[in-house]
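Accompanying notes for the structure given below.
The other protein chains are all here in position, but one chain of the complex has been omitted.
Chain lettering (A, B and C) follows the sequence in which the chains are written, and residue indices restart at 1 in each chain.
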Amino acid sequence: MTVLVDADTRVVVQGITGHQGTVHTRQMKLFGSNVVAGTTPGKGGSTVEGVPVFDSVEEAVDRTSANASCIFVPAPYARDAFIEAVDAGIRLAVIVTEHIPFHDMLSMYHYGRERGARIIGPNCPGIAAPGKSKVGIIPNVVFRPGRVGVVSRSGTLTYEIVSGLKEHGLGQSTCLGLGGDPVVGTSFVDALPLFEADPETDIVVLVGEIGGTAEEDAAEEIRRNFTKPVVAYVAGRSAPPGKRMGHAGAIIARGRGTAESKLSALKGAGAEIARFPYEIPDMVATRLARLGRR
Amino acid sequence: MTVLVDADTRVVVQGITGHQGTVHTRQMKLFGSNVVAGTTPGKGGSTVEGVPVFDSVEEAVDRTSANASCIFVPAPYARDAFIEAVDAGIRLAVIVTEHIPFHDMLSMYHYGRERGARIIGPNCPGIAAPGKSKVGIIPNVVFRPGRVGVVSRSGTLTYEIVSGLKEHGLGQSTCLGLGGDPVVGTSFVDALPLFEADPETDIVVLVGEIGGTAEEDAAEEIRRNFTKPVVAYVAGRSAPPGKRMGHAGAIIARGRGTAESKLSALKGAGAEIARFPYEIPDMVATRLARLGRR
Amino acid sequence: MVKLAEWRGKEIFQKYGIPTPNGRVVRSAPEAGALLRNGGVPLPCVIKAQVLAGGRGKGGAVRFASAPEEAEAAASAILGLEFQGEKVRELLIEPKLALAKELYLSITLDRSRRLPVLIASSQGGVEIEAVAESALVRLPLHPFVGLVGYEKRKVVRALGLSGGPAKALDGLVDRLWAAFESEDAELVEINPLAVVGDGLVALDAKVIIEDDATFRHPQYAEIRDDRTPLEEIAREKGIAFVQLDGNIGVIANGAGLTMATLDVLAEFGGRPGIFLDLGGTDDPAKVTEAFLLMAKARPSAVFLNIFGGVTRCDTVAKGLVEAMKQVPPSERFPLVARIRGNNEAEGTAILREAGIPSVPDLKESVQAAVRAADGAAPGGGRP
Partner (left out) sequence: MVKLAEWRGKEIFQKYGIPTPNGRVVRSAPEAGALLRNGGVPLPCVIKAQVLAGGRGKGGAVRFASAPEEAEAAASAILGLEFQGEKVRELLIEPKLALAKELYLSITLDRSRRLPVLIASSQGGVEIEAVAESALVRLPLHPFVGLVGYEKRKVVRALGLSGGPAKALDGLVDRLWAAFESEDAELVEINPLAVVGDGLVALDAKVIIEDDATFRHPQYAEIRDDRTPLEEIAREKGIAFVQLDGNIGVIANGAGLTMATLDVLAEFGGRPGIFLDLGGTDDPAKVTEAFLLMAKARPSAVFLNIFGGVTRCDTVAKGLVEAMKQVPPSERFPLVARIRGNNEAEGTAILREAGIPSVPDLKESVQAAVRAADGAAPGGGRP
């Protein structure tokens, strides 16, 4: 397995008959993902993009042995959808849905934790392992298989950066878009050990944002346990304090959460800092060359 | 480690300044347990039976490295006491307290499960590994070190049976009194794998009661995964249906929960059935002799 | 366990917003007649005995009436009835509703999974034990998350609902769950849950509150259960006391030991008449009270089987000796004692001094107790 997904990943799409569910089912299939089932209550028996639709995840798992879920269900029903997936035995759920109340996410996260189920997201691009499988919505065009791991709190900025890597001939092992909501199922701290353990990843590009302390926590994890090189970029250095930038939720508290705090923590942990997205490919290439990998 | 406790077990007694807390702290120490701390809010700084008392479990763990708790706190506060122990890092709690509402136990059980903390009890005798450690209230007089494992839903009936084993020269590896409440932290099904994995246990005596389906579930576990011999006794064969016998909670549903159902399930799983408590020692001795252990 | 009468269960349902018929409780036939004549409950109506025992319907204690006089006659007929020793003292009078369907819905505890479980069936109105397992849906519910969408959809499917009733079910199961949780219930059961027009109505209510949770709900502690008068006194004193058909009184500590004692007694031809479980105590006065209570039940003989743990042998011995002094001559009984465990030596010495030998072997002591009971006058004391 490459970090979280590989060719054995069998995806059920919850909310497959919705517009985004349908569009991204097609995109996942084009990427090469094994999308085995979809669910929409009341629409069981139909097919979407050649994928059989079931009324419940339980049925989908029974009939297709799905082992990962991609959730497009609208925010008010997302909590229920995730619990349904867990109860049906799913242990990896990518939640694409945005605007899920964080109170719901708290109960989802802790329910999942009790049952051993991992959430990626919500409001996230998801997971893509080029040449293997994609669970989520990252555009297919940006990828190429390789040995660079990418982990990010952002959406489109991730696409931008992965696309830049590709243009410079730098392929990716796995790209993880964690989402930037106040409560995420998988944080940098949770994701880094997966890349550390992945024999197919040589270097990790970490893409952060101002707000919260996920990057500071990541720095601590890198310092303590992470042995591979890290190139980090933190967006929002020049954002005005006190204003929220979309869903970045720049709540800056006691000196933590600022770009300065994040950059100095990451630097202190041994990460190389890119000042702009377009600097990343060269830095990665140089570092890989030093490792003798390129 | 012998099943759950051994000489490295460091016990904190929650509610140590209460009557039962004090009495059993002394008994545990006489047994040889390493009781390192007690707690009672507001009584920090005093000592009970030579054991330092703290205001909180957090303090007790910080100062004494306690790693198991024995809870005597009254029922209305027992849930809070257990959560306090888990939050302080305790991963094994024997809850002696009786009359804890099962709704509280549900939240305790699932909270503990999320955090990886095991409950024995509530309303239970606890754990005793003769010659090593005791966490709970089983009378010290009944024990002698040996290789018979005992696991039971009953209190005094367990003492009766262990005492019988001792009188016949049959020592025990670990004795686990699980309690007979509607919701217990550790059931037969959870306990049997511990005995299976314990190199110091040659045979297990399982003591059940009518009501619930814990014995039927145990039979299933024995059939599938348990390789050591089992001698089983189920109390209440002649109890009238529909009447509750104390806290045994004889809710008998759909043919399960009766003595017949339990006995036939256990027999079907290969356990030897004792018809009366006083038959157990001979059956154990015979079986051990066949194993070449006596 | 505090079993609530139907009308109390319906009060709880109303508190949580579960629809019930708009009924009233009466305690006499004239009261029933007046209620209906004043339009307090519209006609036609149903008159239901408020007893905890089952079999009301078959026993003629649920009747319909379409005029006040008819209702009055029905009420006076039902108020005379008795169910398993329980006399009918209260009647619930409700409007008779036009039902399209009778369903079953309940929440109780699944001990094995340590989860509440919701049980639903489209076959309501009959004892749930009589419904085939294949016609039931059982859903374990997580206490931290309650009922979620897919579970409700399963219930709707199991009950064969659609349209208005399906929509009504969505909120109804949430409310039933809230009642189960917030009232510390062991069981909340609606049987039948009726489809009435476009909605759902709870035609019956069976609610059992957990004894141990009455510290959070003192109102339930006052409610009488289906206990005999002696059982009720015992409950107040914190002693588990169960009356049966035999003639031997058994006093033990702990449910398991009590039941094992019973098994051995039965093996040797004894007929247990009372079980008394002392539980865990170190107060000799409580032991004395237990013995005096036992004496009131007039056993042919009493067998005391104690394994000292929390309850120490000397505590029991002291309490017993004190009780023997207080039992009136007319209530005396032959006694066989066996005390083992914590402080066994001290306890045995106290008993020996009072002329009561302790027989340490279980089989022997039981045989002695059976002999003592057989030798005594049935139901009578030792002269």
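Methods note: a residue touches a chain if its C-beta (ideal position, glycine included) is under 8 Å from a C-beta of that chain, and two chains touch if they have at least 3 such contacts.
Given the structure is predicted, the values throughout are model-derived calculations rather than measurements.
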Which of A:Val48, A:Val135 or A:Leu157 contacts the chain that the document leaves out: A:Leu157
Given A:Val61, A:Ala235 or A:Ala285, the one touching the chain that is not displayed: A:Ala235
Sole residue of B:Arg10, B:His24, B:His110 or B:Arg287 that reaches the chain not shown, by the stated touch rule: B:His110
Chain not shown: contacting residue from A:Gly38, A:Gly212 or A:Pro281: A:Gly212
Positions on chain B where the hidden chain makes contact: 41, 55-58, 77, 79-81, 83-84, 87, 107, 110-111
Absent chain, residues of chain A that touch it: 19-20, 75-76, 98-103, 105-107, 109-110, 125, 137-139, 141-142, 152-160, 163, 180, 182-183, 187, 207, 209-210, 212-214, 217, 233, 235-240, 243-248, 253-254, 275-278
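Following the convention adopted for this analysis, only the chains that are shown with their structure count from here on.
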Touch-based graph of the chains, sorted into line, ring, star, complete or other: complete
Chain whose mean Cα position lies farthest from chain A: C
Interchain centroid distance [CA atoms averaged], chain B/chain C, Å: 28
Of all residues in chain B, the ones touching two or more other chains: 110
Residues of chain C touching at least two other chains: 142, 144
